[in-house]
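Have a look at the structure that comes next, please.
Up next is chain A:
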Amino acid sequence: MSLTEGFEPKIIAFCCNWCTYTGADLAGLNRMKYPENVHVARVPCSGRVNPQFILRAFQKGCDGVMVCGCHPGDCHYSTGNYFTRRRFMLMKRMLEYNGIDPGRFHARWISGSEAAKFRDTVAEVSERLRKLGPNTKYREALREGADAGKGGAGI
Partner candidate 1 sequence: MSRIGVFVCHCGTNIASVVDPDRLTPAAREMPGVVYAADYRYMCSEPGQQMIKDSISEHGIDRIVIASCSPRMHETTFRKMLKGTSINPYMLEIANIREQCSWVHADKGRATEKAIGLVRMAVSKVSKNEPLYAQSIPITKRALVIGGGIAGIQAALDIADAGHEVVLLEREPSIGGKMAMLDKTFPTLDCSACISTPKMVDVGAHPNIRLMTYCEVESVSGYIGSFEVAIRQKARYVNHDICTGCGLCETKCPVKVDSEFNLGLSKRPAIYKLFPQAVPSKPVIDSESCRMLKDGKCGICAKLCPLGCIDYKDEARTVTESFGAIIMATGYQLVDWAAMYGEYGGGRYRDIISGLQFERTVNAAGPTEGHILRPSDGREPETVVIVKCVGSRDPKKGKSYCSRACCMYAAKHAHQILEKLPGSRVFIFYIDVRTPGKGYEEFYDQTRMDGAVYVRGRISKIYEEDGGLVCQGEDSLLGSQVRVRADMVILETAMEPSQGIEGLTSMLGAARDANNWIQEAHPKLRPVETQVGGVFLAGTCQGPKDIPDTVSQASAAAAKVIGLLNKSEMETSPMISAVERDKCSGCGACVGICPYKAITLQEIDDRLGAKRIKREVASVNSGLCQGCGACTAACRTGALDLLGFRNGQILEEVDALCL
Partner candidate 2 sequence: MRYSYFPGCSMESTAKSYRLATEYVMGRIGVELVEIEDWNCCGATSAHTLSAAMGLALPARPLAMAELREPGLDIVTGCASCYARLRLSMHKARSDKAAKYLIENVIAMPYEAKREVYSFLDVLSGEEAAAAIKAKVTRRLTGLKAACYYGCLNVRPAEVTGAPDRENPMAMDRIVGLTGAEAVDWAFKTECCGAAHQNDAASVSRPLVWRILKNAQANGAEAVVTACPMCSLNLEMRQGGYRKHTGLPSMPVFSVLELLAVAMGASARQIALEAHHVPAAKALAAALRRSGGGVAI
């Protein structure tokens, strides 16, 4: 059995309250169907998303991360997503430069009316991550509470 068979990726999507979160709600209202892999973390604006959140997500075990907000020009706070765009264009490049597969981080503009786009994006990202398999890069070495293993040599 290959590593990726039957594997369901864990994806966190940071979505702005005004566009993408609304779009995701609309997808629900329209009873659209998409994979269960995505968990949305609501933020007021995509400009609120600190690139360090993404590092943290990979460290803690997310297989993919999405940052979604209003289309440039449509920001509820007028200019927040222009900063998002700059930050994450750089962040994406830094992640890839450090060896993270390009398929693991996605930034997308999804408006409050683009429920179908939300659905399709989630489906597309899930499928891509299913093929990529679990993320091991940047992940902390797992110690599961009381089951943690024994330490060996200090070096």
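Convention: contacts are C-beta pairs under 8 Å (C-beta built on N, C-alpha and C of every residue); 3 or more make two chains touch, one makes a residue touch a chain; residues count from 1.
How these were chosen: all candidates are chains of the complex that A comes from, given by their letters.
The structure presented is a predicted model; accordingly, all values stated were derived computationally and were not measured.
By the touch rule above, chain A in this complex touches candidate 1 out of 1 or 2.
Of all the residues in chain A, the ones that touch candidate 1 in their complex are 10, 12, 14, 17, 21-22, 24-29, 31-34, 36, 39-45, 47-51, 53, 56-57, 60-62, 76-80, 83, 87, 119.
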